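All protein chains but one are shown at their positions in the complex.
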Amino acid sequence: MGMSEAWLLPLLPAGAFVVLTLFGPYLPRKGDWLAIAAIFTTFALTFPIIADLTSAIAEHGPEFGGVTNSIEWMSVPGYLTLNLGVHVDAITVVMLVVVSFVALMVQVYSLGYMKGDSRYGWYYAVISLFVASMLALVLADNFLVLYFAWELVGLCSYLLIGHYSHLRSAAEAAKKAFITTRLGDVGLLIAIILLWRETGTFSIQGVIEAAQAGQIRTEVLTASVFLIFMGAMGKSAQFPFHVWLPDAMEGPTPVSALIHAATMVVAGVYLVTRTLPLFELVAGAQELILAVGLLTTFLSASMGLVMTDIKRVIAYSTLNSLGLMFVALGLGSPAAAMLYLFAHAFFKALLFLGAGSVIHATERQDVSQLGGLWSKMPLTGATFAIGALAMAGLPFLAGFWAKDEILVVATENRAVFALLLLTLPVTAMYMARLFILTFLGEAKEPEAIEHAHDGPPTMSVPLVLLAVLSVVAGFVVFDQVGRAMGFPGGIGEIIFLHEPEVFRFDVAVAIGSTLLVASGLGVGWLIWKERPGLAIIAAIVLKPVHTLLVNKYYLDDLYQAVIDRVVLMASRMLAWFDRNVVNDTIVDGSAQATGFIGYLLKFQQTGRLPNYALAIVIGIVALTLVAFSLK
Amino acid sequence: MQTGYILLATIAVPLLTALALTVIPSRYPNAIRVLAVATGFVLFGLSLYAFFAYQLSSGDQFQFELRWTWIENIGFLGENGITLHLGIDGIGAPMVLLTGIVAFTGTIISWKIDYRNKDYFVLFFVLVAGVFGVFASLDLFFWFFFYELAVLPMYLLIGVWGSSSVFPTFARTKEYSAMKLMLYLVGASVFIFVGIFAVFVEAGIGTFDLPTLYEVEFDENFQKIVFPLFLIGCGVLAGLWPFHTWSPDGHVAAPTAVSMLHAGVLMKLGAFGIIRLGMQLLPEGADFWMPALITLGTVNVVYGAISAMAQTDLKYMIGYSSVSHMGYVLVGLATLNPIGVNGAVLQMFSHGVMTALLFAMVGALYDQAHTRDMSVFGGLAQKMPRFVAFFSIAGLASLGLPGLSGFVAEFNVFVGTFQTYPALGALGILGAAITAVYILRMLSQAFFGPANERWADLKEMSHLEQAAGALLIAFIVFMGVFPSPFVDRIADSVLRIPGVG
Amino acid sequence: MTVAQGVFYLIAALAVTGGLGVVLMRSAVHAALFLILAMLAVAGLYILLASEFLALVQVLIYGGAVTVLLIFALMLTRASDLPETMVGSQWPLAAVVSSLLGGLLIAAVATSNWPGDVGETTLVPFEVLGDALFRRWAVPFEIASLVLLVALVGAIVLSHQDEGE
Amino acid sequence: MEAVTQQIPLEHFLVLSAILFSLGVYGVLTRRNAVLILMSIELMLNAASVNMVAFAAYTSPEQFIGIIFAIFIITIAAAEAGLALAIILRIFRYRKTANVDEIDELKW
Partner (left out) sequence: MSNELNLDYSLLTPEFCLGGLAALILALDLFAPRFRKEWLPYLTAAGLVAILVLSLGWVNKESDFAGLIFIDNYTTFFRVFFIASTAVVALASAHYVQARLSNPGEYYALLVLSTIGAIYMAASRELLTAYISLELLSFCLYVLVSFSTSDRRSHEGGLKYMLLGAFASALLLYGISFIYGSSGSTFYDEIAAAYAGGTDGFELGLLMGLVLVLAGLGFKVAAVPFHMWTPDAYEGAPLPITAYLSATSKAAGFALLLRLFSGAFMPVRDDWQWMIAALAAITMVVGNLVALQQSNIKRLLAYSSIGQVGYMLMALAALSSASASALLLHLSGYVITNLAAFICIIAWYNLTDKEEIRGFRGMAERAPLLAAVLAAALFSLSGMPLFAGFFTKFILFQAVASEGFLWLAVIAVTMSFVSIYYYLMVIKEMYISEPEEPGRLQVPVLLSGLAVALVAGVFYVGIYPRHLLEVAEEATKLLFA
């Protein structure tokens, strides 16, 4: 099993999907074991690939561009050839590991969490399809496959968000997610086709090479790059497309962990990372990424402070993290972004699964109804705390290394650096708030937590594994760790393969950021644990701000209004126009006009014989007159 | 083995069945049904055979050729004046397959018709024969003959077995819709008819044989004048804006299987005609007029999609979505480059199967619920999971989801359009996004959410309907995942169209 | 002016008078009488044109049978004295159109140079006429007899039914 | 003696018949009594006969087709009159009118 055979990876879960869809109901346990077996095999198969890659890098040096393997899918000879192919390089491998591992964890976790669900088998089928698509997405060697998979993950997201389809809110959230991301996809598709038009290829490497060789006209390249970014923004829920992600929490929690934290939402980051050479060629592109990333970070961090739904808070924290990744990309450091992505996958999945355990145990997900769970669910509480601290960026946890790398990169740009620093305590604050309100203090609804307890092993084992990774994942940046694990050249090298320098650690920045985080945690502790009144006072004093935040800056309302007032009105008007003007007036009108001519004409038939005779004579005279005048 | 008798059989079998049905006394409705479905199956088999036995590297433009002299050397008719000349190229092959699929599933879906089902099937098979005939004919006269034959039974099929719709602000009776549809389609044939006259006279060789006429070099001005006749005539059938209003009303009023055939296949006749009569016969005219078509086609896409968004009746929504999707076909044809035209033909097949599925599903629902107003439904997914699954797949195909047929087709259309008209291509892609909006709105509103008590006694659709739906889905997925069998056939023939490529 | 010319113009004047009377007279019976005048004048024209046989036929059939029949019908329909026999409401238009038609006809005949204008007249002997009628024109003759038969049968049927009522 | 045809131009006959014909047409168009309409038609038929005979006399006397024609015209005219009168009488018997303006049940 080497890099060339990587195409096999998506096929395993895809096969599981097909089998489960067609025969699921007839399989024992609805076939969940099959899905897990498939994903486990996939996960296991990533290791030979990593080994293959690292040895290839060791052999060829950092210039090693990866391995491509593709077959023809369809072609209009001489005009258009569409290939299916995989491309394995350093970035791919990072994603492979993340996707297959988190997916495995989530599937195992779901054994417990989804037990008894009426569409249990279907759930596993869709998860399998999602994994297959996600793997295909990261493995894609050309834009077409990428888009193909891009849409499929969107579909799976749609299906899974709407899993509890009997809930109106779930159905609406699923729709919203799909449509919002699809708007971004429009841009992506246009960009793909535009680039093809210029270069004649869909291959990502091919396009990049062509662009670097200056074969693409500047305006087309500019347009394409912005359109690609539009796709990335949609998928990664960047402002102004961010509105779907919090709503997506209507789906089952493991799904949120997998799709809306660890994998799908980072597809945008992945896409921009892949195509970053294009962005570098376009003036202003990276600045745009940076701006969008920052804006998203701020908006989400501030909203995270006031949300009460446990999953939504985590969702805003995801937005927060995604924003950070884009900031890294905007600063020109894909390695930092990928590193954050890698670490984020573990602690964010952990947070979601922990939240899932809470919800599973209490059937509540509003922090205003929770509290005091620490004693009932120690394992969940502990792992959740690790996740929250990792998210906040406390030293030596996974989030710390990645965040600091971003900060280091940002030091070159003071303004950005300052702004980033500003977000750190806010992030820490709301993570602290979330943990405190959920696990500490008095139970606000004691009957809710009465029977709460840690989940079955299927749920706890993933939590523990993820918690461990949230602690240690950051260390992979050190080559020594990789070598110790037996990979030639280390793992960190994979992530930093294309960077001019490997991982940098700036002690000053680290200390500074740690202080800020600690102060954020401290303030959080103070407000929500020690002096609960403060939060209420703050909410009253800063009422306009609070209202603004609770209402998500009224962006959802604005969108809804635009849709209702403008789009739906316009469509109704057009439909009215079509029915009343095009059809009833023009079409029916001309038919009626014809009929009316007939109606008028029929009165020549007066019933009176002399009139008839007169008509004959007039006919004769007219013909004769014309005939004579022709002569 | 390739023989034109296959094609002849696709025409003759339904006609003979129609004849045979008239003999069966109407007090044996089940015998009638069995015969109908059996015929549908045979047609499906024949079309499948025709599709797969089509040889990719034969080098002939047309395969399965069969030529029976019908009338020659009389009056103005010279040698081969009118011949029953059958044959398909790579464009006709998928169309024949499409017809076979939809006809078969249509007969299955029609199983539950019990009001005068004999008359129904007689007319139905006449329609099917007409459609097969158009796709297989290589003679202008017979092309037109079969075209009209396909139109012929529509009035009664809609008028007798159709349904009227009443809305708060307006009503559409089935009689009105049937009449409008008939008048539109026959009106369209006026243009085609005149075009045929003109071509025949201008060629001056006394034959209606298309391959022979393809050899004729028509004067450029003549082409410019005559091409719009074919364009409008066939365009009407393809739902070309602003001649599209027959189609939503007609589809809504028609009984399920007829809507399927109608939106699924009959509208393709129009696009097929633009290729066969317009582009192949008058390439320079096509070249001159295509900018107009691509503009109108784009209007179709966007206008249809936006109109669909405002509909509350499921069938109307699908009807307008057909207008929108046929817009892709027109846009693809109008690009006049191999990719776009290839995409157009793919879209013809794809839309045919997909829309047939949509109509089949709506029909299955309507038969139980007796309403199609999506705002009164809700939570059907719990009562009828398979129904919702099938419906969703069709909907997803229609919004161009990769892995389903719609994507392959639309992608080709987009790529083709971008080659020549990037701005219109972008609008087309936007249209696809709007499609997503209305499809998902509909799914969310009608099928998901809390169950509505009013529909407590709805049952899952019947096994027959499921079988028909599964067959259609199989082709949607087949083409979405493995489009080569289609593309290889189509591309080869598309490249032979003069003026393309 | 020769005698023939004089006779012609006299007859022409009579004929036109008769025609005018037919279409203008207020009394139906008077109109019928003028019709007789016109027909007799036409018979005169035939004689001028050396077709005595035709003139004979004209006088006998038209002047006699047909006109009597018409007058008889007028009596039966008691229409002679009713104002409805007068002109219908469309007479101005009718006048314009008919005079236009007349003008066109006159223009046509007057400007034409008719071919084969031989300028001499030969009397067609009865026997030649009869021979032609029964040999050469036998078919029209036979058909004409059928026409008469049909008219006869028709008239009988149509009036016979009335009595059956 | 000079033949009549040499003394009187053919056109005179033709013009006379044209006048008669137009009068007949006028009569058909204006008369309201069916019998009077019939009389006007007879006038037109006479005009046609005059034309026939005149043409026969002037242009092809040796064939005298025109004369034969005229004989047939007279025959037909007589038959026509008889048949028409039967119809008119019947109408009159049922409707007590022979006014064509009042016989207008069938229209539109």
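Labels A, B, C and D are assigned to the chains in the order they are written; within every chain, residues are numbered from 1.
Criterion: a residue touches a chain if its C-beta (ideal position, glycine included) is under 8 Å from a C-beta of that chain, and two chains touch if they have at least 3 such contacts.
On a predicted model such as this, the values are computed, not experimentally measured, just so you know.
> In the intact complex, which of the presented chains make contact with the chain not displayed?
A, B, C, D
> With the missing chain put back, one of B:F145, B:Y214 or B:F478 would touch it. Which one?
B:F145
> Could you tell me which of A:F23, A:F505 or A:Y599 touches the chain that is not displayed?
A:Y599
> Any idea which of B:M179, B:V376, B:A451 or B:L495 touches the chain not displayed?
B:M179
> Please output the residues of chain B touching the missing chain, sorted low to high.
70-71, 74-76, 119, 126, 130, 141, 144-146, 148-149, 151-152, 155-156, 159-160, 174-175, 179, 182-183, 186-187, 189-190, 193-194, 196-198, 200-201
> Please identify, in ascending order, the residues of chain D that touch the omitted chain?
Touching the chain left out of view, chain D contributes residues 14, 21, 24, 28, 34, 37-38, 41, 44-45, 47-48, 51-52, 54-56, 59-60, 63, 65-66, 68-69, 72-73, 76, 79-80, 83-84, 87-88, 90-91, 94-95, 100, 103-108.
> So which bits of chain C touch the chain we can't see?
Chain C touches the missing chain through residues 104-105, 107-109, 111-116, 135-140, 143-144, 146-147, 149-151, 153-154, 156-158, 160-162, 164-165.
In this text, only the chains that are shown with their structure count from here on.
> Just curious, how far off is chain C from chain A if you go by their C-alpha centres, in Å?
That gives a centre separation of 102 Å.
> Hey, how far is the Cα centre of chain A from the one of chain D, in Å?
Centre separation, chain A to chain D: 98 Å.
> Give me the residues of chain A that touch two or more other chains.
610, 614, 617
> Listing for chain C: what residues touch at least two other chains?
In chain C, residues 88, 90, 94, 97-98, 101 touch at least two other chains, as defined above.
> Of all residues in chain A, which touch chain D in the complex?
Its residues touching chain D are 602-603, 605-610, 613-614, 617.
> Once bound in the complex, which stretches of chain D touch chain A?
Within the complex, chain D contacts chain A at residues 25, 28-32, 37, 100-101, 103-108.
> If you look only at chain B, which of its residues touch chain A in the complex?
Of all residues in chain B, those touching chain A are 170, 180, 183, 242, 245, 249, 303, 306-307, 309-311, 320, 337-339, 342, 379, 381-382, 396, 399, 401-403, 407-408, 411-412, 414-415, 418-419, 422, 425-426, 429-430, 432-433, 436-437, 440-441, 443-444, 447-451, 483-484, 487-488, 491-492, 494-495, 501.
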